[in-house]
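Note that one protein chain of the assembly has been removed; the remaining protein chains are unaltered in position.
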Amino acid sequence: MTQKPGTGGLKFNEPQLWDKSRKGRCAVSLPKEDVEESLLDDSLVGDAPDLPQLSELDVVRHYTRLSQWNFGVDSGMYPLGSCTMKYNPKINEVQASRQGFAAAHPFSGDEASQGALKLMYSLEQFLAEITGFEAVSVQPAAGAHGELTGMLMIHKYHEKKGKQRSKIIIPDTAHGTNPASASLCGYDSINVKSGPNGILEPEAVKAVMDEDTAGIMLTNPNTLGLFENHMKEIADIVHAKGGLVYGDGANMNAIMGVVKPGEIGIDVLHLNLHKTFSTPHGGGGPGAGPVAVNKILEPFLPVPRIVKEENIFKFVSTQPDTIGRMHTFYGHFGVLVRAYSYILSLGAQGLSNASKLAVLNANYIKEKLKGTLHLPYDLPCMHECVFNDKIQKEQYHITTMDMAKRLLDYGFHPPTVYFPLVVDGAFMVEPTETESKEGIDQFIDAVKAIAKEAETDPEKLKTAPHITKVTRLDEVAAARKPCLKG
Amino acid sequence: MRYLPHTKEDIQSMLEVTGHKTLENLFDSIPQDLKSKNGINIPEAISEWDLNAHMEHLASDNIACRDYKCFIGAGSYDHYIPAIVPYLISRSEFMTAYTPYQPEISQGTLQGIYEFQTMVTHLLGMDIATASHYDGGTALAEAALISLRTHKTANTVAVSRLTHPSHRQIVDTYLRPTQFKVIEIPCTEDGITDLKALEAMEDLAGICVQSPNFLGNIEDLEKVRQIATDKKAMMVASFTEAMAYGLLKNPGSLGADIVAGEGQSLGISKSFGGPGLGLLAGTKKQMRNLPGRLIGKTTDVKGRPGYVLTLATREQHIRREKASSNICSNNGLCAMTAGIYMATVGKIGMRKIAQLNHNKAIYLKKTLIESGLTPAFDVPFFNEFVMKVPEGFDQMRRNLIEEQCIFAGLDLEPYYPELKGHYLFCATETVSKEDIDYLAKEVQS
Partner (left out) sequence: MKELNDLNLPEDVRYTEDHEWTKASGDHVIVGISDYAQDQLGEIVFVELPEVGDSFSQGDEFGSVESVKAVSEIYLPISGEIAEINESLEDAPELVNESCYEKGWLVKIKPSDASQMDNLMDKTAYLDMLKG
């Protein structure tokens, strides 16, 4: 095979901050004291918080060493299914850190914030156009937050109609956030099974949809990486009983320029700007989860909304049917700047090409690796493909987890494992469009080499990874006797 | 497009493997009637050069672009960010990683957030802090929900009227579809929460009081603790200015069960209100009730120390509809930023900066009184306070923004109609005596 990117490398040890702390050190430069000291009443004053005491170089070295124990998209291929770990363009960081954006106070007032308002307004329009919806709010702070926003809108819609409903339909392939968001709105989840080919059948929905069901939550393309072909029929069934269709847009990266969710029966959709629109994941956030809605749901969008009147942009909070406020200010503005910058850099053609190449990369991996790994649904896939460990488990007692851990030694971030739940031992690969053919070929070679090792040296997989900073961690001990601070 | 690496030859050879003729054929499995016939009608791609010009133009339409002076806090504070903070947080290994689901190659994020959790517990005086939430308002909504879910009988949570108006609105939004109720604790003429009125309230699952409150005043949390104990309700203390706890007694030492607040002051730029940093902390007893990620220390199979995401069974991906919250991500990079900030300022710096904030605010108040404004309240505050302004102040304030980029306080009328003609002022370590004297002179004229 070609040379694998993973090596042993030089890794520094680094203690916890407080082990480096020495009384009297301080790494911050303080301004001169130009006004008189004023003391608060003793009864109000506490002890100084017990933070570590370090010099500037202590801090710099500490975090530099920590960072070197991390793997990011900039380090190597990160084919984490359902997470869309594409390249995060650096020019977007430049935009977000411009003084005019980064230093803007949220209560500066509309007149002093025209640039920020215009950017958010334009981004809402771009996202509405890309997804085929009437209106967008960029306020939700993350995908799950957007989902909750969408469900609150559906809840308010039914309330406004005069009769609240008690249930919501959720397919077995759904993200865990779907049922959790629904239950925050008081809806009981009604699970429906997808059909034998991994696609939801209209009959299954018809069998459970009734006038006490608020609607359905669907991810399309679904978490198996398959397009829900019966989307329109399913939407018709739900709409006929007065329900609404919630679309989880986590997988929008597959279909930009090909399908517009707003045109195929979905009433409300959330997007993950940190997936499809390239903003960095930051080790778990901050993301942004705008919601897009059709005309029926527009009155329910969170406030404040941004409106344009005679070329002046304004925040307006007077919509009578709004669900209310979801974020202290206007959402993750800094993330919105990056997504806006990304969309302008790609344009319509670039976005559409991104989706095509993401789907090409996934299908290429699917073809190249089927046979090496078991492929439960051998159908044309969208932006990701789901394998499992059936072959290795049956023949060599090697699990998905073992193969995932061994991939670390080869220098790749593993795919998403054990999700979706409908595939036993799932191994879910989403390469994204920004990986080159050579990179993908290296990944394929690595998986093949690991499958070979499963046969010849299974112990090596069971004890992997071998060259990382630490090896497998004792999660049982961590959960039995939680140690959550130092 | 520079982000798309595929050459024509690559595409051709890959299509041969997948068995498609063209890229469009990859979508043949999608029924024709589901495909969009309308293209995406957005501007054509622009170069990096043009993008820079366009973005700078937009940014300059925000008055923050120039060297402006901000005497507004109200949930977003102008604190100095040491150069090493943005420098370190820009390391791509932090920025371009996902949630640390593979701990063997995520120890940087994991140890960093574990240290963040630890420092937050020290700042707030609590046993446990989560790996962060979206912002102070959503953290408070989660805290209110914890009190309601864990209480056996009561289904009402009382929230002080002097809690940040946006935070109260978020709590309302989150609780509206549930069977739970929110009631407002009124405030006194002294600009603090009316604890007598609170004492008269019954059947409360939780009591939420912000200190320093939205008007900048310091609340009597000790008394709130007593009332909460009497009423068998959970005490939730919230805040918007984390810097205050560099100086004030922290909410943990005053007996809070849960603390929810905004951590933007800890090295995070204002960025027009987001992303900020939701802080959520609890006593040991609340460990399994706290939603959101937690990082714990453990060892690897060779006995070396290491860190993992833990207690995941509370979370949505395992408990699904029974999860205590739908929260999935945290504001990880902001939490890491706050961690770096706290490590940088340390125990000494945090106290000094907090004291400086208080000194400047006292001086600002004094000079504004001298220039003809009237103090609205006479209670202790940290770095924000309310002044009654004379006729014509609003116009003068507008001129100051337009002509000199000085933001002289926040008009309180939209949030508290009874405070018409009152402005909320804030002074942090970033304003100098000169700036304050200048503002006072302008106000006086």
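Lettered A and B in written order, each chain numbered from 1.
Here is the rule we use: a residue touches a chain if its C-beta (ideal position, glycine included) is under 8 Å from a C-beta of that chain, and two chains touch if they have at least 3 such contacts.
In this text the structure is predicted, and so the values were computed from the model without any measurement.
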Looking at B:Ala312, B:Val379 or B:Ile401, which residue reaches the missing chain?
-> B:Ala312
Which residue numbers on chain B touch the omitted chain?
-> 288, 312-313, 318-319, 322
What chain A residues would touch the chain not displayed?
-> 475-476, 479-480
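In this section, only the chains that are shown with their structure count from here on.
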Chain A-chain B separation of Cα centroids, rounded to whole Å | 20
